[in-house]
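The other protein chains are all here in position, but one chain of the complex has been omitted.
Then we have chain A:
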Amino acid sequence: MISQFFILSSKGDPLIYKDFRGDSGGRDVAELFYRKLTGLPGDESPVVMHHEGRHFIHIRHSGLYLVVTTSENVSPFGLLELLSRLATLLGDYCGSLGEGTISRNVALVYELLDEVLDYGYVQTTSTEMLRNFIQTEAVVSKPFSLFDLSSVGLFGAETQQSKVAPSSAASRPVLSSRSDQSQKNEVFLDVVERLSVLIASNGSLLKVDVQGEIRLKSFLPSGSEMRIGLTEEFCVGKSELRGYGPGIRVDEVSFHSFVNLDEFESHRILRLQPPQGELTVMRYQLSDDLPSPLPFRLFPSVQWDRGSGRLQVYLKLRCDLPLKSQALNVRLHLPLPRGVISLSQELSSPEQKAELAEGALRWDLPRVQGGSQLSGLFQMDVPRPPGLPSHGLSTSAPPLGLGPASLSFELPRHTCSGLQVRFLRLAFRPCGNANPHKWVRHLSHSDAYVIRI
């Protein structure tokens, strides 16, 4: 049972504090939590902490700490699930989750908490049920504008009606502007994949892992039915075979309990009546077998002269995406030996940037076109540790602390598994209103893309 719930900013300022049972301590627990968190020894985990018969369990979300305290030996899975559900819920109601939105919507947050938890027990977390009880309207900082260019492109919006849907369109409260009906008829469907890859120094692939999600954010009235058509060649498991060719294969799939799978077997169609707000429709995983080539290949060559301490790293990065696709915000991170001082660089195009930061080389490539090849030559000086003989050791071995290289990037309009949403159809006919806007977006991004050197 939950005793207290509070939200702290990233600097430890309490934004929200609620005591449900009055059985433990006072307000100072929030401060106590932050002190414990910052004073924790490096090898201990902050996820669950203990102080005088009270357990602190928290998640970090959008730079905030969402914390519950309890005095009982509860289910950690359940509590963490509740915390992340609360984060989604607050995001739904306040538009987005952040220090600013929370402090602007304190009354709304307290009202929500009051309904979600009673005496430390969960009542309901369904956006739909809660709608009936929530009276406060969300305060939004700035009105939604199509020209909010800062966020366009970052998410790589793809449209069905040749319009651009800025990603900020999705970050507004589900319940705001009750009067303004025209704004409400929108639905966002995102296919997001996280890619983790490990490549050995000889170029062989050691590990590929794709974690995918289909996320839906609906502003339509609840209960309106929609059908989501997936790629017809979509197969689950190693043995299933569909269509011609290799098909789009994933290892495991799980669906939200709202999803009706009657047409899934025959036509790969998901039917559901989603409530307003955010919902993860489907999760899937895929390891070891990718249908398409990996997005990036790195060909490093290292020259290391131990005597003079001169280290030369030549990196060639090849993008194996289809010609029309591109990768955005590509950043290569290469840890360097300790004490590297100077860096000189020759980069293959002017928009790239490279610098030394925190003992590592950071090479930024804002945009990489499919099929292209980029390179960088970096020269560094590594001071020779005192007392080390200047010769006699092999010069071919790379110095300590060099590598492995890791890449981070976003691939808009691309899924590594090949899964696509064929269509999104709504059965709902809004009276007197234009057709609802449907935004379907595909995105892959790197979770850990590591290349050993």
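In this section, contacts are C-beta pairs under 8 Å (C-beta built on N, C-alpha and C of every residue); 3 or more make two chains touch, one makes a residue touch a chain; residues count from 1.
Methods note: contacts and distances are computed from a predicted model.
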{"item": "Hidden subunit of the complex - UniProt protein name among \"Phospholipid-transporting ATPase\", \"AP complex subunit beta\", \"Ribonuclease P/MRP protein subunit POP5\" or \"Response regulatory domain-containing protein\"", "value": "\"AP complex subunit beta\""}
{"item": "Residue among A:D13, A:E252 or A:D364 that touches the chain left out of view", "value": "A:E252"}
{"item": "Residue of A:I134, A:L198 or A:L377 in touch with the missing chain, whole complex considered", "value": "A:L198"}
{"item": "Touching the absent chain when the full complex is considered, from A:S45, A:Q135 or A:S239", "value": "A:S45"}
{"item": "Residue, one of A:D23, A:E137 or A:D209, that touches the chain absent here", "value": "A:D209"}
{"item": "Hidden partner interface residues of chain A, rising order", "value": "42-48, 50, 53, 55, 57-60, 73-84, 121-122, 124-126, 194, 196, 198, 200, 206-207, 209, 211, 252, 254-257, 283, 285, 287, 333, 335, 359-360, 385, 387-388, 400-401, 404, 406, 447-448, 450, 452"}
